[in-house]
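What you see is the complex with one protein chain gone and the rest in place.
Chain IDs A and B follow the sequence of writing; residue 1 opens each chain.
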Amino acid sequence: MASTIRVRATSTGDITEVQALIQHPMDSGFVKDAKGEIIPAHFIQQLTFEYEGKPVFVADWGGGISKDPYVKFAFKGGKKGDDLKVSWVDNKGATDTTTAKIV
Amino acid sequence: MNVRSAIHFTSAALTLAMLALTPPATAADKIDPVADAKAFQKFFTDKFPKLKPEDFANGPYSMNEDLHRQWVEKEQFPPYEFSLEMGKEMFSTPFKNGKSYADCFPNKGIGIRQNYPYFDDKEGKVITLELALNRCREANGEPQLSYVRDEMAALTAYMAFTSRGKAFDIKIPNDPRAIEAYQSGKEYFYTRRGQFNFSCATCHVQSPGERIRAEVLAPALGILNAMPIYRSEWSGMGTTSRRFTTCNSQIRGVPLNPQDDEYRNLEYYLSYVSNGLPISGPGARP
Partner (left out) sequence: MTPTESGISRRLILQGAGLALAGLGNVAFNLAPALAAANDKYPEEAFKQKGEADAIKLLYGKTAEASDKVKLDAPEIAENGSVVPVAVSTTLGDVTSIAFLVSDNPNALVASYKIPAGTVPSVANRIKMAKTSNVIVVVEAGGKLYSATKEVKVTVGGCGG
């Protein structure tokens, strides 16, 4: 699994709860390294969750979000076996995407 | 409580603790690990009667409600997740010579973490899990791993994970060298060192649940059960070796090298007196 994204999407009744943990340094650009030099800003700017082609949650993040960021939310809809697409783009233009099954 | 009375109180408590934990005067030659472990566990369960035995494996999180809630939130999707995944992958990847970690360990290395450390009668020394892993690598032509972080932490995280819930089951064979190693670990634990003149017991026997500056102290009972740990302070994983060496530095003492005899014996002692408590690793800590 080379993706940086880990997702757990569980459907209970008519609500699907989603938790995501993403492997990313989320460097704010304010921290110095051992040599006293600033570690450049490197963080996810936008994280999108899509269900049936439509966004159900969009996160706009800054460097103030913790390393290996986590988020939890829930949306109405989603059935077991359906797909949930998760993708992010960071301030360097890097991206990653994964599709998780709702369980 | 002002500083002076705090010192008096803690000295008294330490003395009491020592008395509680050493055998009666007539048996000065007789080291009794069984009695030690019983007294050790009783000390903590008496001090924290509301805690279940397995709660002690959660360190400061069982000592403070505010910390506990933050921990529960993070455990939903824990910060050590990536290290654990890496560990599983590393563990199942063969060495260049075709063999793998499974060949070095009983039961292919699965569900055995609770048996470490053990006393090796051929070598006459305590063998820890971290040491065993590096020896396995050496025996198979692979370079040694740093004992304190990254790959070693990932491997031990995976092995701990396969033992989650299993009780520590450390054995002290009827061998004077093993008894001596155990006793040596115990003495290390209670010996003051460093500029701060703290022993491990100063914080973890006398002051569990209290604060050292801004941090809440963990009880010594169960303190290794969650290893290796993802510490917020490190923003990363660390092993038992990492914690022993950094603690020595933090009390302004000179740390030993990871896996030096004293540390191996210390781990032996600490693990033995927590026998019966479940492995909870890998864990998260502040």
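As a convention for this text, a residue touches a chain if its C-beta (ideal position, glycine included) is under 8 Å from a C-beta of that chain, and two chains touch if they have at least 3 such contacts.
Note that this is a predicted model, so its numbers are computed, not measured.
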Check the whole complex and report which displayed chains the hidden chain contacts.
-> A, B
Among B:R113, B:R137, B:K186 or B:R243, choose the residue that contacts the chain missing from this document, as touch is defined above.
-> B:R243
Chain not shown: contacting residue from B:A37, B:I112, B:A178 or B:L217 = B:L217
Touch criterion as defined above, residue of B:A37, B:L67 or B:M90 at the omitted chain = B:L67
Which chain B residues touch the hidden chain?
-> 59-60, 66-67, 69-71, 73-74, 79, 203-204, 211-215, 217-218, 223, 231-233, 235, 243, 246-247, 250-251, 285-286
Residues on chain A facing the left-out chain by the touch rule are 15, 28, 30, 45-46, 48, 54-67, 69-77
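Just so it is clear, only the chains that are shown with their structure count from here on.
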Residue positions on chain B within touch of chain A in the complex are 74, 76-77, 79, 81-82, 85, 235
So in the complex, which bits of chain A are touching chain B?
-> 1, 6, 8, 19-21, 23, 67-68, 70, 72
